[in-house]
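Here we show just some of the chains, and they stay where they sit in the whole.
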């Protein structure tokens, strides 16, 4: 059962949904998101642009770190590209919390094609005290400072 | 004058071009890419999805590290998000080589909105010995191992 905070966030996450991502699961500190790789994701070397692998991993990270309720924002992330990805591949990003401390968190996301790892991502989150709506209207809106 | 290797790569980089990126400049170890932020880049907190900032920075990085001719691939990257980005913003990513050694390179990309920094990206590249076409057909195709 996906937490309500995540379902609401996902429902309005046009960036993720408009490129075909599907939220398969989310719970306390974890999430699974699937994405088919399409023609418009190909780069000039005719493999998937690394930015789309990052996008997928970042979306799974967002669902995992917002699963606890308070608004959590990405402060940063590192990605290692493991294998080339092609049109028609279906990717699955599995996010899991590594550690939380104070307002910070570290989450690991592995991007798979079937059983094969194609990217390893580690995200750094910060929770903010207010609701997304307050964030949207306020000074510190939408990013952990 | 943008090097031919970069112009050819960019011409077929559907991932970058299909979301409105424009290559403004590229030369020995540097590149500048512009992107307008659109509705479909908004996430569930109603700010730009970090993945699109990464995509932009990663494209500038690709142009910079391929400016020398041999095919260079992204091995990985780290991004720090500095300020929230909104629909209608126009972003500019400026990539600059930091150091090259053996087949590896480190490139810094700063993403600006006007004069303001919105993200700092550091990419790690690897050159491969063969052409993109060989990469496309071969075993190690399309990713630095």
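Just so it is clear, A and B label the chains in written order, and each chain counts residues from 1 on its own.
What we mean here is this: a residue touches a chain if its C-beta (ideal position, glycine included) is under 8 Å from a C-beta of that chain, and two chains touch if they have at least 3 such contacts.
Everything quoted here is computed from the prediction, not taken from an experiment.
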Identical protein chains in the complete assembly, only 2 of which are shown: 4
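Convention: only the chains that are shown with their structure count from here on.
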Touching chain A in the complex, chain B uses residues 8-16, 18, 39-52, 54-56, 58-59, 62, 71, 73-84, 86, 132, 135-136, 141-144
